[in-house]
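All protein chains but one are shown in place.
And now, subunit A:
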Amino acid sequence: MMRRSLIAFALSAACAAPVQAANLGDILNQLNNNPDLVNAIGGTVKNLTNANRTIGPQEEQEIGNGLASNMLGAAPLVNDSNLQRYVNDVGVWVASQSGATGINWRFGVIDTNTINSFAMPGGVVFITKGLLAQLHSEAELACVLGHESTHVLRHHHIRAIQSAAGKDALSNALQGVVAYKGNQQAQQIGANLASGFSEVYVRGLDKSDEFEADINGMVLCARAGYNPYALPAVLQTLDALNPQDSNLQMMFSTHPSPRARLDKIDQVVGDRLEPWASGTENTLRFGAATARYTTPAR
C-alpha cells in the first residue's frame, strides 16, 4: 500500500512538467525511504543532480544498465549471436586501446532501421542495424565504436545529466531505473509510465563532446591497427544521405551535422594520423559476421 502511494506520488510528480529540481529531490527522498524500490540503486540517485559530486564506476553502471534496459525495450538486440559476439570482439579491442581498465564493456547491435549509435554510462554501446547497413569495413565499424567508447571513457553523459538542463531528463531516467530495479508491480507501473519517462531519458551532448569523441575515436581506431580515416569515411557516407530521411532524423538533431564533424576533423586531425592510414581496412571476420546486414565493400 505504502509502495503504491509512493509510486503514485512519483508518477504525479513526473507528470507535472516541468519537474523542478526541488521536486525531484523530494521524490528521491521519498523513494529512498522505500528499500524495495531503491535498494539496488541505493544512494546513487539521491545526490545525482549535484554537479560537483563524483559518480563512481558502480553507480555509472547501474544508471547505464537501467538506460540500456529501456533502450532494449524500444529496440531489442538483433537475434544473431555471431553478430553480437563479433561487435563485442571489435568494440572491446578498440575501447581497450584507451588503457582504461575495469570498465564492463558490452556492445550490441539493436534491431531498428534508424541510423545511429549510442553510449550509456558504465560501458554499454549500441549501434543500430540501420547504421551497420551503411558501413563498408571493419575499420569503419571500429571507428564508430571508438567514437561511442570515448563518450563512456570521458563520462560525457554523466556530465550532461549533472548539468542544469539535464535534470528533467534525469528525473525521467530515474523512473526507468527504479521500475527496472523494482519488483514486478513497479515494472508494470514502469511500463505504464512509458510515454512519460521514456520520452526524455537520453540527452543530446554538447557539440564539443561529439567532436572530442570523433577525434579520440580516430586515435583509438589507429591504435587498434585500423585506418583511422575510416571515421571521416563514415561521415562522408552519412553526409551523402538525404537529410530528410526519417531514419536520420534523430541522429541529425542530436549531433552536429556530418559536414561540421568533417570540418572539425579536417581542422584538428588533418594529416596527423596519416602514418597510420595504411592500417587495416577490412577483415574476413567482418564479412562473415555482417554480410547479411551491410553494403558491399567499396
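Criterion: contacts are C-beta pairs under 8 Å (C-beta built on N, C-alpha and C of every residue); 3 or more make two chains touch, one makes a residue touch a chain; residues count from 1.
Throughout what follows, contacts and distances are computed from a predicted model.
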**Prompt:** UniProt names the one chain left off this complex as which of "SH3b domain-containing protein", "FAD/NAD-binding ferredoxin reductase-type protein", "Sulfate transport system permease protein CysT" or "Putative transporter component"?
**Reply:** "SH3b domain-containing protein"
**Item:** Residues of subunit A (touch criterion as defined above) contacting the omitted chain
**Value:** 65-66, 68-77, 81, 84-85, 88-93, 96-97, 104-108, 112, 114-118, 124, 128, 138, 160, 163-166, 168-169, 176, 179-180, 187, 190-191, 194-195, 198-208, 211-212, 215-216, 218-219, 222-229, 232-233, 236-237, 239-244, 246-247, 249-260, 262, 264-274, 276-281, 283-285, 298
